[in-house]
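Pasting a structure here, questions to come.
One protein chain omitted, others in place.
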Amino acid sequence: MTFKLTRRGILKASAATAATLAMPSIVTAAGKNDFSGKEIRLLTWSDNTGLAILENIAKPFEEMTGAKVIADRTGSTSEMVAKLRASGGKAQYDVITLAGVGAVELAGDGLLAKPDLNMLPNLEKVDPRFRSGAEGHGIGYLLWTGGMVYNTKTFKEPPKSYAEMWDAAHAGRLFLPPATWTDALDTIFATGKMIGGDGTNSEAAFAKLAELRSSILTFGENPGQISELFRSDALDIGGVYAPAFFAKELANPAESNMGATYDLDEGFFADLMYTIVPKSKPGDDDVVHAFINYTLDDKVQGVMAEAVLNGPINQQAVMSEAAKASPFIIKPEQLSEKAVVHDKAFIADVREKWIATYQQTLS
Amino acid sequence: MSTEFLPRKQALLFAAPAFIAILPFLGACFYILRFSLSGEQGTIEGLSFQAYRDLMTPFFGRSVWLTLKLAFVATVIVMVLAVPLAFVLTSLRSSFFRRLLTISILLPLILNLLVQAYGWILLLGPSGVLNSSLKALGIIERPLFLLFNETGVLLGLVQTSLPLAVFPIVGAVRAISPEYLEAASSLGAGHWRTFKDVTVPLLRPGLVGAASIVFAFNASAFAIPLLLGGRRVQMMGLVIRDMISPLFNWSGAAAAGMILIVLTLFVLVASSWLVRLTTTAKETH
Partner (left out) sequence: MRVGLLPTEGGGTYRFAILFLATIGILISSLPVIVVTIMSFSASEYSSFPPTEFSFRWYLEVVQLFTNEDPSSAQSVVDSTLTSLLVAFLVMVISTLVCIPLAYALARSNRNLREGMELLFTLPLVFPLVMLGIAFLLIAESLQLELGIWRIAIPHIALVLPFVLRNCLSAMNGISVEIEEAAISLGASPPRAIWDVVVPLMKAGILAGLIFALIISFNEFTVTFFMYTIDVSTLPIWMYSRTVSSLDPATLALSVFIIVVDVFLVVLVDKLIAGRGNLF
């Protein structure tokens, strides 16, 4: 096994050994590939990232195994969590993909099962930092990455720093992420770094952010609206925001006026998304694990990265030449340098306070 | 006026089916009330006023004030527009035009709000039709910001609640017997005079009913401030939503919901009391 051990590489040795030991039996089990007649119920995002899962993961998985994937594509992570919490033990779903915060919340409620890592052989190709989380309840899926989105008419060259947002020329043509998104926490962090701190200097960061108050046109609650505002040339710049929302627009800047960059002095933000399994799932263990394993497949990871501009976590992800050249997709090697991956415990600590302060400072 | 024609027992019998229909809702109300008194944020446990105490912040106070203000202003605008619309609707002779008008008033209830917001952005956005025309005509230099602020929210509230007011008023207008108006005009009263002294008093119960439904609807709005307020107009519906889903403070949301309900009910009761006071004062004169 060739792990690229990076600074945050934390993987329990035992899990790794267990995975290696379990390999042969898995190969035979997965080799059968026959789950015909079985069903798997999947819950995922309603936006284009969810659609891409259907096309690039669910469909080929059905073809390969004969299992039937019933997909529910509704809601954002926080809406999914609210709904799952309210339905308590009675889960309708087998597999759910969602953002990191959601997995941690649900695991905290004791609603999640711990997937058997031995049944997920593809994990060994995954960057050890991103294999699992939420105390073993979440299996890494893809990286949600946030940088800056800008107007290609205004900027001939991509902006190099978040400081561009404070430029008076962009007053009234600026957007920020809404307070309730993780991206807002990233924005506070980025501001802190921009003014010379390490990102956790939130008080100074809020003071700096307060200067933006009158320049904001809108908060980016709805990516479709943001896209329309760029197209009609009403916005110049905004962040921290995920290019993932704008895969289609970024491919056609002449029409959409949209560009995005991760190459910023203060760095960009990466948040690991998870696949989770509710405790009382209706479906079959084998199919569920085979499905999760398939989400980590070399090809699947490459195709998904290209489709939704997320960062692949499989280090052997197969990407097309176009995807490799794309500035919007984070390649595994880029991650080690400028990616800011939040310390989950720290974020959990400050989250509520930061959300409230952000809201009160800016709106 | 006709009153107390029906014996009490029979009245209760007539009301029973509706009670059964609203029962699950009352259950939910009670549940929310109980939740707001919970000691925990995510589950019902213990009995405490903590959730209410936590809401006593300037931020929440501003949100309450903003909500009541916007709902009130929107209600006034809606009533000013709905009465003429009801007049026009009841005087149209051609059934085709009547239908066309009815449907165009109902449209805001039908179309997905996200799509409607998109329509407004195309029209009133910083680079929308209105701003670019005004710019081309040299009337303005910088775009007018009509969306993503209180103006935008107000517009959306008026639009979505207009149909709620028009139809009850239409019902009330139909009930006015033409003799009153003919009498007024034969006595030489002008149109404005007739409107003020005859039409409005006759319509009063319908108008109050329509206004209260509009006020209540607007006070609890959340999709409109979300989509047309650019997230900057923190109405209570929005604050409650944020508590429910990203913050998972359900007892807080329940408490905020209870406050919203009590305030709205207070406004409704107070207004109907005021109306009653003024009408009885007039009748005794």
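The chains carry the letters A and B, assigned in the order they are written, with residues numbered from 1 in each.
Simple rule for what comes next: a contact is a pair of C-beta atoms (placed from the backbone, for glycine too) under 8 Å apart; a residue touches a chain by one contact, two chains touch by 3 or more.
Computed from a prediction, not measured in an experiment: that's the story for all the values here.
Chemist: Among the chains present, which touch the one that was left out?
Modeler: Hidden chain, whole complex, touched shown chains: A, B.
Chemist: Can you say which of B:Ala11, B:Val76 or B:Ile140 touches the chain missing from this structure?
Modeler: Answering carefully, the residue with contact to the hidden chain is B:Ala11.
Chemist: One chain is left out of this view; which of A:Arg231, A:Lys279, A:Lys331 or A:Lys344 touches it in the full complex?
Modeler: Checking the options A:Arg231, A:Lys279, A:Lys331 or A:Lys344, the one contacting the hidden chain is A:Arg231.
Chemist: Per the definition of touch given earlier, which of B:Ile105, B:Leu146, B:Ile224 or B:Leu247 contacts the omitted chain?
Modeler: B:Ile105
Chemist: In the whole complex, not just what's shown, which of B:Val73, B:Leu134 or B:Ile176 touches the removed chain?
Modeler: Going through B:Val73, B:Leu134 or B:Ile176 one by one, B:Ile176 is the residue touching the chain not shown.
Chemist: May I ask you to list the residues on chain A that touch the chain which is not drawn?
Modeler: Its contact residues with the unshown chain are 41, 46-48, 50-51, 54, 58-59, 62, 68-75, 79, 82-83, 86-88, 90, 92-93, 222, 224-225, 227-228, 231-232, 248, 252, 255-256.
Chemist: Can you list, in ascending order, the chain B residues touching the missing chain?
Modeler: Touch set of chain B with respect to the missing chain: 2-6, 8, 10-12, 14-15, 17-18, 20-22, 24-25, 27-29, 31-32, 35, 80-85, 87-88, 90-91, 93, 95, 98-99, 101-112, 114-120, 122-123, 128-129, 155, 158-159, 162-164, 166-176, 178, 181-182, 184-185, 190-192, 194-195, 198-199, 205-206, 209-210, 212-213, 216-217, 219-220, 222-223, 236-237, 240-241, 244-245, 250, 253-254, 257, 260-261, 264-265, 268-269, 272.
As a working rule, only the chains that are shown with their structure count from here on.
Chemist: Taking the touch rule as given, give the residues of chain B at its contact with chain A in the complex, in rising order.
Modeler: Interface residues on chain B, with respect to chain A: 42, 59, 114, 117-118, 121-122, 125-128, 142-143, 145, 147-148, 226-227, 230-234, 242, 244-248.
Chemist: Show me the residue ranges of chain A that touch chain B in the complex, using the header's touch definition.
Modeler: It is residues 76, 78-79, 81-82, 85, 105, 109, 172-173, 178-181, 216-219, 221-222, 224-225, 228-229, 232-234, 352, 355-356, 359-360, 362-363 of chain A that touch chain B.
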